[in-house]
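Of the protein chains in this complex, one is absent; all others appear in place.
To keep things simple, chains are lettered A and B as they appear, and every chain counts its residues starting from 1.
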Amino acid sequence: MAIVETKGLTKVYGSGETAVVALDHVDLTLDAGEFVAVMGPSGCGKSTLLNLIGGLDAPTSGTVVIDGREISTLSDDEMTRLRRERIGFVFQFFNLIPVLDASENAALPLVLNGTGAAEARRKAEEWLGRVGLGDRLRARPDQLSGGQQQRVAIARALVSEPALVLADEPTGNLDSKSSEEIASLLRQVSAEWGRAVLMVTHDPRIAAHADRIVFMRDGRVVDDTKIADAASARVAMERVGLL
Amino acid sequence: MSIALRLAWRYLSGRKLRTALTTLAIVFGVMLIFGLNGVLPGMRDAMQRMMLAAIGEVDLTVTSASSAPFPAEVAQRVAEVRGVGAATPVARRTVAMPAKPDYKVTSLVVVGIDPATAYAVRPMPVADGRLLEERDDAPDAAPAAIASRATAEKMGVKVGDAIVLPSASGTTEVTLVGTIDSPAPPGSDELYVPLSLAQEMFALGDRITDVDAVFEATADRTAVERAVKDRLGDAYTIGGIATESTLAAGFDAAAAIFNVLGFFALAMGGFIILNTFRTVVAERRHDIGMLRATGASRRTILGLFLTESLLQGAIGTGLGLLAGWGFAVFVSGVLRGYIQGLMRMEDFGVVFEPQAWVLAVGLGMGVTVLAAVVPARAAARITPLDALRPQIGDVYEKAATRRAWAGLALIVVGAALLFVGSTGAMGLGCVLILVGMSLGAATAVKPITDATSRAIEAVYRSEGGVARANLQRNPGRAGATASAVMISIALVVMIFGMTSSVLGGYGEYAKRTTGTDFLLIPNNLIVSGGAVGAGPELAQRIRATDGIAAVATLRYAPAVVQGMTVQVIGIDPDEYGRIASFRWTEGSSDADLERLNRPGTVIANGNFRGQTGLGKGDTFTMMTPAGKRTFTIVGGGNDYINAKLPTVYVSQDALAELWGVTTDIMVLANAKEGADRAAVRAALEGIARDYPSFALYDSAEWQKVTDNLFAQLRATYTTLALMLAIPSLLALLNTLAIGVLARTREIGMLRAVGATRRQVKRMVVGESLLLASVGVAAGLVAGVPLSVFVVKAITMLGLEFPYVFPWSGMAAAVAIGLAFAGLAAWYPARQAAKLDVIRALRYE
Partner (left out) sequence: MSVRAAILGLLAQRPRHGYELHEAFEALVGGRAVWDLKPAQVYTTLQRLEEAGLVVRTAVRRVGGPDQHVFALTEAGRAELDRWYAEGVHSSHQRDEVFLKIVLALGDEAADAEAVIRAQRATLYRDLHELTTHRSEAAHLTQAMLLDKAIMHIEADLRWLEMADARLHEMRRHAVPVLPERRRGRPRAEAGDR
């Protein structure tokens, strides 16, 4: 089932001679439980795509359907509610409110949605446990490592049981080991917990965790390939010439 | 929503210094409003108690509408009304007690009662000795008195002891014959004497001041009250004390002025809060964007910031209330010493009335939230996309030109209003100018600092330019700060303008109207209410003294004009003109004095004219004990002592005829030329000793008294001006601290490329000086019309003073501005200079 469907999605910044086409008729479909990486050189429009799908920005033309709802027709408040309930965000920077502790940060979407404090906290802590932070519930962001902060952000993105998780360079700020862990976690988010995950990254090794990679250039999708095939790792090793 | 509160609390406690500075701004304003409102009611109550006898627990009290004594037979008329159980005549006077012998009370209410009827109205259980009896009221009886046990203990007297009281004949000695077990009304001590003795002591003749009555148990109270009213007519007032006292009105005016000043202080606080919240919003752009992305609506963000301002306001207001209480205790302590040096007044405490709470809490919270609304709305407009963009530095911000044009328009309208001629328009004009300047401040920052920075760059050659650029790149913040400084400076100029004009004018009044060689005035400087006059023999004795050339006396009675209590001062027109005079207004002259000898004429002072709108040539009716009478104003003039209150002057003959007052309240005397002043003084001192409620001054002493008074007033107002300038110090400090924090990285970079600590320090100091220069320049401009307005407003109240241009105020304002700029820069400059280069560069 398609969680995300874009049709002819176009975004033009500015107008007239200074107009810049950031996104040029992009058609993209994302199914439930699918983990898709978007790659491409900087300025290729991958972040713009993510922002449009997340309803953070409005397209110049084209449509975005999230979970069966066409979002360009939604008011700011409706969009906000959709984000709160159906979409989870993980950013590269500024992911957490510095003055709240891990469980408070993770509980934010629920609290903003009017869920009772105790219930919100319980759910947040449950998710923090799943992402492996069960022992750092009361730590403030400045007491957590970068990787741990991103785990909190992922727990926050999942706490409202969204259909879609959007991640913009989630490992851009991390060392390679933490990056690997976060990427695995995102794979888990899609494979085990059944969310559609759309991740923008420039790191092949991180993108390789996805099921599918969308390559973009100059605002267009130039390739869209499934990379999870039946071949086993052993075959891959042999092919590399290591076995 | 608890998350909003939690976030607000964490954010506030995360930036302690800034929170403290912002909170201080609110604390200060609330402290002023709350504190001053705490002092005034207590003082007013004390004054009222001092001047007006407290009524006991009786059902009904009758006084004359003019507050003047009235015939004793009225008591009988009240008693005859159906439903009245008993009525008794009372002669009540508050007397200021002399310092010697020390009875440990500053004032005492002497209540003359009729032993035959009094106890039926007010039961008095005997504690010791006996009650007053009818034989005590006989003409040749020994003067007797009773008091409540508490009062007797307080005064340190026992049954059988003698008590010396001030009276019309100087002093009267009474013997305490008993004590009673009735609690005295709070704050006032009562001494009961036989009615005839009280009438004699206070030269009341057969008249009384009140009738107290109780109703029959089954009576319909309102019906009985109405019946009494009908019986007596409108020359009498039924009910309690006449609260409409001129002094109370004066206190209300003072309270209003203090509230306005407090409001100005809070307005400055508002600018500080505005600045803080603007910075906070800029700083938390990413947090806000992230929250928006996570599902917080615009309303939630708005709510978040308003909650934070509410919390900030609550903390500030709470601390402000606490500080206000301390301030009130301190000020009342200072004032107590000061006032009791002027007059014998009993203690007054700090009282916070409900409206003081409402005003302080409402304004404290209100201003905070209001100042946060604009930044909070800006925060709500931040899109989630901003969370994804990297931080844009503190770059040049465009000043809002539309706002500047609106400001300019307001200034033009305000300036035009100044010349309309009406005082109200002028006040509005001043306010418009201030508001207009605040609106235009952001735009004016650049041109003004371009000009003033030349001076600073002459001293700080290498740092001045950076300081100017730093300041100019955030004109909004600089403008808000400059506005706060401007208000402070304008107030300083205004207060100095007012004190130099008014005190200068008063000095002239004092010379002209009380510039006699000798002066006998009551200890209680305010003539009306409670002062015990002296019988004619005092003036006669002075007249008979060797070396005295001329004597003039002033007498006092209250009256009601247009429902307002006014003073009626009786003078002998011939005598008075010979040794003193009015400061004439409305084209009157000494020649007009003589016209007072005609019946039905008065001279009115400026205050009276200001409050009633009646001037020379007008005719009006005045309620006197003899009934309503018509008077014509034949002249306008002020004397020093009575200028503060609405006053009409009549001839002493008229006062005796209509009010029955023949006691002197003030005696002025001139010595013969070539007389031995010391000898004259010694003789007068001998006379004055018999009249303990009077104090004797010669002209030099009197001059010193007024000089002291003026010096004290000037000091008080200067202190007030300085206090009002404090918020501008906070505003500067806040802005500089914010600036240093926001530019931590830049400062690190400057240090890395070779700026010395000293240079960094100078950059901050330079910025502070420039910022202050904008505020001072605007404040000087706005302050002048404000000072003209205040002097004009005082003139409206009836005191005409020549306007003195506040050069001293201007100089003081510039000095305050520069001093505060330096003071405010000290801490942020040190912080900036102390920054560790490596850590500063890493700072986010």
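Criterion: a contact is a pair of C-beta atoms (placed from the backbone, for glycine too) under 8 Å apart; a residue touches a chain by one contact, two chains touch by 3 or more.
Every value quoted in this text rests on a predicted model; they were computed, and no experiment measured them.
> For the chain that was dropped from the view, give me its touching partners among the shown chains.
Its contacts among the visible chains are A.
> Can you say which of A:F91, A:W127 or A:F215 touches the chain missing from this structure?
Of all options in A:F91, A:W127 or A:F215, contact with the hidden chain holds for A:F215.
> With respect to the chain omitted from the figure, which of A:D31, A:E78, A:E180 or A:D218 is a touching residue?
Answering carefully, the residue with contact to the hidden chain is A:E180.
> Given the contact definition stated above, which residue among A:D76, A:E119 or A:D223 touches the chain not shown here?
For the chain that is not drawn, the touching residue is A:D223.
> Touching the absent chain: which residues on chain A qualify?
41, 180, 183-184, 187, 204-205, 207-211, 213, 215, 222-223, 225, 227-229, 231-242
Throughout what follows, only the chains that are shown with their structure count from here on.
> Averaging over Cα atoms per chain, report the distance between chain A and chain B in Å.
Once rounded, the distance between the two centres reads 65 Å.
> Which of the residues in chain A end up touching chain B in this complex?
Going through chain A, the ones touching chain B are 47, 51, 54, 56-57, 76-77, 80-81, 83-85, 89, 91-100, 104, 108-109, 111-113, 117, 156, 160, 168.
> Could you list, by residue number, the parts of chain B that touch chain A in their complex?
2-3, 6-7, 10-11, 14, 286-287, 289-300, 383-385, 387-388, 390
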